[in-house]
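Here is the structure we will look at.
One chain of protein is taken out of this complex; the other chains stay put.
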Amino acid sequence: MKKGTHLELTIVLCVLAASIFWPLVVNGYWLGIGVDAMMYIALATSWVLFSGPTHYISLASAAFFGVGGFAVGLGMSDYDMSFWSMLIISAVAGTLLAALVGVATLRLSGVYFVIFTLGLAEMIRNLVSWVQNNFLGSRGLYVLTDFNDQHLFWMLLLTTATIYITGWLISRSRLGFALRIIGGDETVAKHVGINTAFAKIILFTTTGLFGAIVGAIIAPRWSYIEPNQVFSPQLSFFVVIMALLGGSGRLWGPIVGVVPFLLIWNWVDANFPSQSILVLGLAFLLIVYFLPRGVLGRLEDLYVKLKKRII
Amino acid sequence: MRLSSVLALVAAGALSAGVALADGVIKLGAIAPKTGPLAGGAVVTQWPNVKLWVEQVNSRGGLNVGGEMMSIELIEYDDKTNPGEHIKLAQRLATQDKVDFIVAPYGTGFNIATAPIYGKYDYPMIAVSAITDKMDELTARYPNLFFTLGTTTAFVDGVKEILVEQRAAGEIGNEVAMVNVADAFGIELADRARELFAEEGFEIVYDKSYPLGTPDLSPVMKGAKDSGAKAFVAWSYPPDSFGLAEQAIIENLDVNVYYSAVATSFPAFGNAYGSKINNVLGAGGTNVDDPKIAEYRKAHEEVTGAVPDYWASANTYAALQILEQAIVGAGTLDRKVVTQYIKDNSFDTVMGDLSFKNNFSNTFWSVGQWQDGVFRGVKGSNVDGAAKVRLKDGWK
Partner (left out) sequence: MLDILVSGLLLSGTYALVAMGLNLQYGVAKIMNLANGEVLVLGALASFWLFTTQNLSPLITVLILVPLSFIGNWLIYKFLMLPLVRRSKSKGALEVDSILSTFGMSFIIIGIMVSIEGGFFAYKYLSHPIEIIGSTTSVNRLMAFVLASIIALMLYVWLNVSRQGMAVRAVSVSNEAAGLVGINVVAVSGLAFAIGGMVTAIGGALISTFITLDASIGVVYTMKALIIVIMGGVGDIRGSVIAAVILGVVETAVATLVDPGLTLASAYFIFICVLLLRPQGLFGRPTS
């Protein structure tokens, strides 16, 4: 992942700032799409934060999202805690979990890392269900709040902005420099004295922190929290897919990946309501064949062509 | 409003209009799983009933809304058993498609997730497959949400009553083997059952859960068998209801009472196991001898090609009948008026006369039993024609 420039930061922050007005100008449906978009952008950006520089594909997004959602559900439903206190607890829990996962995966690489994270997330899902069954004696986790989509959109927007700024700062720091070397060749990185373990763990922790926060924010939207839904592996796959579709070369890849993708999804829903999954699959295939390196790849090709023309 | 008087009005309206053609259109939105974990159930219980009702209404010329005949235009979406997706599609129905009415979602979680959205746009939600003990709190928050299939407690109560009766008759002891699927639904039911069974002095000698999607249930069944209990209760979902039955047959489970929850009432359950699952108990039930039910089942098979299930299918159809009669009775597409009409009136449906008190309709079957190829209701609330509970007698 390349080092962030001031130009990029300015543009992204302007776009995000402009998005503040989104809930004020659109109605329920497009606001809802906005919430979905913000959720995936937040999750995918936080994913790219880690995966972009290191090239490690993590399928653990659902584990952190689930921790956030489940914590809010449990705290608010069974212990009468407030949403905000559970949000903080979720963030802490997500960070700790990610740190543990980071330590566990230090010796893994390539596809072994990918599937390890998947297995770990699935183990957590099963454990949480088991704990809920045997110890919590709960009758369903209801998160009934007065938040509406507007509030959630702004909360997610703030989260996305924070993720982006964090990533931008890291990319310009020594840590980011170290991570780029690790992504280039990890053995070389170790030999030049970079503490690869520390770098990877710190970075992975941010994925957990932000993943849990997003999960916590979405909990009020779903209102009824079940472990098999909040820890659903489908989410992990979607986050990776959207991040890769956008392109993991830059931190703003998810923004240009998620938005067009959700628009395509919306178009499919509107025109093929009974066969949406089939057509979505076809859309995936087409995207993969015509955008070899994601949207970013296409944009970069265009940029290069434009530059050549100008020169 | 009686169905016969509705038909009379329709006929009168048609005659006065000169031609039995519908002029206006009522847009009806329906979102339920066609793919994803809950699709297997929705495909049996929800979708065919929507199709059946819409076809029947349209073939009659539509609904008479204040003198104007209006046909139904169905807009359906697949929520892929994903809450985020379902919420988005619900908003689509409300704000883009601008439907006049909606069919309540399939599944407790989805009903709760969409209640705020539909409530905001005043859509009445006559929920069927939503089982919860928090109805009071939910309907206070969402006055547009109606429940028709009973509470978690009622669901468990039916089973508990049977256990108490059979113990009194000396057919089972105090020991019960109970298992549940580790999904929100199974967890809630098992939790409630532990309380209710304990109150009646039952001891749950084998009390285990299993993850959703467990491929091999033989350890569970062997454990239940080893416990020696004469009563077996499983708060299960379709794949495991099938799996547990198969294991019970293999192990020749020696029990006098065998209950598995969801999908026991599916025709496919009876087809897969034939006579071996005779006298197996399950969630739901229906009275096939009731002429209205018999007529409904015949129409269902003719129009959709599928046999309805022996439980929530009838309730799903009844919910649509309620909507129909409310629209016609209120004489308008104004959703607030129609919602109020639902609250204030009683309805003539295949489940009998239904009416709501505090948004809750107390007419449903809780337990049914396979008796010679038909899954008959044996326990319920305000329903007639309960068959006598039989004992499980081997697995041949």
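Letters A and B mark the chains in the order given here, with residues in each chain numbered from 1 onward.
In the analysis below, contacts are C-beta pairs under 8 Å (C-beta built on N, C-alpha and C of every residue); 3 or more make two chains touch, one makes a residue touch a chain.
The structure presented is a predicted model; accordingly, all values stated were derived computationally and were not measured.
Colleague: From the listed residues A:Leu244, A:Val258 or A:Val295, report the one that touches the chain absent from this view.
Modeller: Of the listed residues, the one touching the omitted chain is A:Leu244.
Colleague: Which one touches the absent chain: B:Asn271, B:Asn358 or B:Asn382?
Modeller: B:Asn271
Colleague: Can you tell me which of A:Ala17, A:Ala104 or A:Ala270 touches the chain that was removed from the display?
Modeller: Considering all chains, including the one not shown, the answer is A:Ala104.
Colleague: Looking at the whole complex, which of B:Gly119, B:Pro143 or B:Gly213 touches the chain that is not displayed?
Modeller: Going through B:Gly119, B:Pro143 or B:Gly213 one by one, B:Gly213 is the residue touching the chain not shown.
Colleague: Across the whole complex, list the residues on subunit B that are touched by the chain not included here.
Modeller: Where subunit B meets the chain not shown: residues 34-37, 39-40, 43-44, 47, 81, 179, 182, 208-211, 213-220, 222-223, 238-239, 242-243, 246, 249-252, 263, 266, 268-269, 271-273.
Colleague: When the complex is taken as a whole, what residues of subunit A touch the one chain not shown?
Modeller: 55, 57, 104, 107-112, 115-116, 118-120, 122-123, 126-127, 129-130, 133-134, 187, 233-234, 237, 240-241, 244-245, 275, 277-285, 287-289, 292-293
To be clear about the criterion, only the chains that are shown with their structure count from here on.
Colleague: What whole-number Å value describes the gap between the mean CA coordinates of subunit A and subunit B?
Modeller: 37
Colleague: Which residues, counting only subunit A, touch subunit B once they are in their complex?
Modeller: 27-29, 32-33, 36, 39, 126, 129-130, 132-134, 137-142, 144, 148, 218, 221-224, 226-229, 232, 234, 269-270, 273-274, 276-277
Colleague: Which of the residues in subunit B come into contact with subunit A in the complex?
Modeller: Contact set of subunit B toward subunit A: 34-35, 37, 75-78, 80, 82-84, 87-89, 91-92, 94-96, 108-109, 112-113, 115-117, 120, 132-134, 137, 141, 152, 180, 182-184, 186-188, 190-192, 209, 211-212.
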